[in-house]
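Following: one structure in structure tokens, then a few remarks.
Every protein chain but one is kept in place in this view of the complex.
Moving on to chain A:
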Amino acid sequence: MAKYLLLKHYRGAPAAVNDVPMDRWTPEEISAHIQYMNDFAVRLEKTGEFVDGQALAPEGAWVRYDGEGRPPVTDGPFAETKDLIAGWMIIDVDSYERAVELAGELSAAPGAGGKPIHEWLEVRPFLAAHPTTTE
């Protein structure tokens, strides 16, 4: 088994095929989308492949250390930052091929007009902490 991170972007991914902002969908299309996402997670729990899924707020801040005895510096959000993560799902699957297959299904979630969004999802393998076999 290996873990993969499926990343969804607010910004920074190539444009989706069916690229319409959600507030331009009909309320029924939004319901269908949410249902699809929920069903997907439930199905992965049943197959024993779901680990975690979280959504992130679009707005955040950059923070860095500013030296001994000083409060951290906060700044941003910066408009020029290209990449903005919207959320993730972590899956634990048997193969890379299975991870790609599941990402493909997630990307088929219905959007405007009830048609699949075809959005680009990023699939990133986790670095395991220990080698799975010794020698």
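Structural remarks
Note that in this section contacts are C-beta pairs under 8 Å (C-beta built on N, C-alpha and C of every residue); 3 or more make two chains touch, one makes a residue touch a chain; residues count from 1.
Throughout what follows, contacts and distances are computed from a predicted model.
Matching "RNA polymerase subunit sigma-24", "nitrile hydratase", "Beta-ketoacyl-[acyl-carrier-protein] synthase III" or "Cell shape-determining protein MreC" against the UniProt entry of the left-out chain gives the name "RNA polymerase subunit sigma-24".
Only one of the listed residues, A:Met1, A:Val17, A:Ala55 or A:Val73, touches the absent chain: A:Ala55. Of the candidate positions A:Met1, A:Val17 or A:Ile34, contact with the unshown chain belongs to A:Ile34. By the touch rule set out above, chain A reaches the unshown chain at residues 22-27, 29-31, 34-35, 38, 55, 57-59.
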